[in-house]
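I'd like to ask you about the structure that follows.
Part of the complex only, each chain left as placed.
A and B label the chains in the order they appear, each numbered from 1.
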Amino acid sequence: MAAGSTIGTIFKVTTWGESHGKAIGVVVDGCPAGLPLDESDIQKLLDRRKPGQSRFTTQRKEGDEVEILSGVFEGKTTGTPISMIVRNTDQRSRDYSNIASCFRPGHADYTFEEKYGFRDYRGGGRSSARETIGRVAAGAIAEKFLKQLNISVAAYAKSIGPVEVSPERMDLAEIQNNRFCLPDAEAAKAAEDYLDQKIAECDSVGGVVECVISGLPVGLGEPVFEKLDANLAKAILSIGAVKGFEIGDGFAATKACGSENNDEFRMDGDKIVKETNHAGGVLGGISDGSDVVFRAAFKPTPSIAKSQETVTKDGANIDLVIHGRHDPVVVPRAVVVVESMAAITAMDMLLVSMTSRLDLIQIFFQVENADDGDN
Amino acid sequence: MAAGSTIGTIFKVTTWGESHGKAIGVVVDGCPAGLPLDESDIQKLLDRRKPGQSRFTTQRKEGDEVEILSGVFEGKTTGTPISMIVRNTDQRSRDYSNIASCFRPGHADYTFEEKYGFRDYRGGGRSSARETIGRVAAGAIAEKFLKQLNISVAAYAKSIGPVEVSPERMDLAEIQNNRFCLPDAEAAKAAEDYLDQKIAECDSVGGVVECVISGLPVGLGEPVFEKLDANLAKAILSIGAVKGFEIGDGFAATKACGSENNDEFRMDGDKIVKETNHAGGVLGGISDGSDVVFRAAFKPTPSIAKSQETVTKDGANIDLVIHGRHDPVVVPRAVVVVESMAAITAMDMLLVSMTSRLDLIQIFFQVENADDGDN
């Protein structure tokens, strides 16, 4: 839990960079060798989180073009660290000069100042959403790796403020068609209306992102502290603005009875299946072969144009109006970040899970006539 | 994320033991030297999770008496590993023999069998709730340590099935007065009625546990992956039966506007305070000086006496009726487990946070005339 910019045991991701520093980047270590990879694999995911795509996302213009600096040779990963960098090109530090000496409500200004004695106040510094560029670049590698094992990860918006996706209208194909990544055209229209109203009020909005991991083998997750869902929870809560996590039925399960919430097993041919998936794909913290389904709660964007009370570093009470470019809702751009953290976590735990059984290890190392252990 | 029975960086907790093995225990490493400690400190917390206390908890009778085997000398911790053990004395393996060859719905039987090739089927083995004995023993040390720094941790039930604590009636003194650890006498009565009904139906119930950490200094939590709330989420989701985590307003914040959800700062004398605490005591993943408040969602106990469909190891569909001693709701005994995991996490992150500033490090090491770094 120290030096917090690294996550993972085998597949290890280290992000770095501030919003208005020279660049943002990530080092991905422990990626198995032989994975086909080039910058376009990364760019595709980065483009999904890029600002300036609609009037509901910050108007900051950045190419956010990624460069791979190491770890790939002749089009394939080499097994050594993959360093990726995105230069910050549209920094406009002047936009933020008025907040250097006070603490914005809902932001990390105050806690960074106290923890470190001072802070890089430009655009939120390390706690800016631009930090997630590194996560998404790493997530793109993880998603590509998982695809080689027929595992897919998909996230989308489940609600925007009070506007929720209707189970009846749910259609994943709709995600591409609206600016909120909502799998429900009607909800997207309602969300647009709601958001327009909140923008007019100089206010902001939160929402819920849902993510599904499909194709995971049974067996990911290490009892007792390194459960798959525990690591997903950590990965998701590590995203700025996330205030909650639930897997399967989550909080709703607290109101159900055991007979409703238990997923019964049945044979499907010679395959064991769960007839329902209230558990969200984990039993005892270990993947059970069903889809892993979880949700992340995002708070409303803290940067709002409405006047707010706050204090200065020197201890004066002031009223603050935040100018500048801010997403009125983070959910649309956060969807790919959630997906990335899910992929990173699943990939790491999949690699770890390879070591659980002696018999499979013996096959892996092609041991034929092992000592029977009798001496 | 490997070898999942260890958690923590500086304050490191390793639990071991199966429900029906010889014993259950924990090794606590990295506890600072000089903390007064004896077995009664541990036993107090263990007694709060002990079975057999009411008709709403399992009737299994265990003394659950802890023995400290190392790391304490002349009544104080020495800084070396503290090993603690609780012997399993009431094992009754026969109770479970009928489930050796099939997979109980909602349990980890299936995933353990697949992951490891076989499993200790006696009482759930490693995935039994008895595993939490190790967590609580470690949590008792963490709570005692935190107390030396004027930090306290308190958990209680927030809801039992559909029965919720009323904000108006909320009274922490009530926790001791009812079997559910509910801080609301009226809710406790309603919960009792609800549970009696579910027991009669051979069914079980879930609930929500809330936890408050008070007195934390500003500055715990390491950006970006090792946020305080991210580590709390992992610690809490690592508890069996937990399906969700939220901090501060949690999922409710997704429906609020920024102007409602932001906590404004004001001066209180010469102290900076937040006027509200929607954030739950963390900003940017770092403790902000307010109470840290989070909730855990517990699913209903999966072991129910009602007949359920399931499959055997050999691939036959069967109907299963689970006999034996099971809590119809895990919340009352889980409260102290949540509290323990919170204390363990807070203690570890507090120790890590000591290294964030050069000026404080120089004071710690009593450096007076340090080189000015000009060479």
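Basically, a residue touches a chain if its C-beta (ideal position, glycine included) is under 8 Å from a C-beta of that chain, and two chains touch if they have at least 3 such contacts.
Every value quoted in this text rests on a predicted model; they were computed, and no experiment measured them.
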Homomeric assembly size (copies in this file), of which only 2 appear in place: 4
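In this text, only the chains that are shown with their structure count from here on.
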Subunit A partner contacts - residues on subunit B that touch it in the complex: 1-10, 15, 103, 105-112, 114-117, 126-127, 131, 159, 161-162, 198, 201, 203-208, 218-219, 221-227, 229-238, 240, 243-251, 253-267, 270, 272, 275, 279-280, 282-288, 297-304, 306, 308-311, 315-317, 348-349, 352-353, 355-357, 359
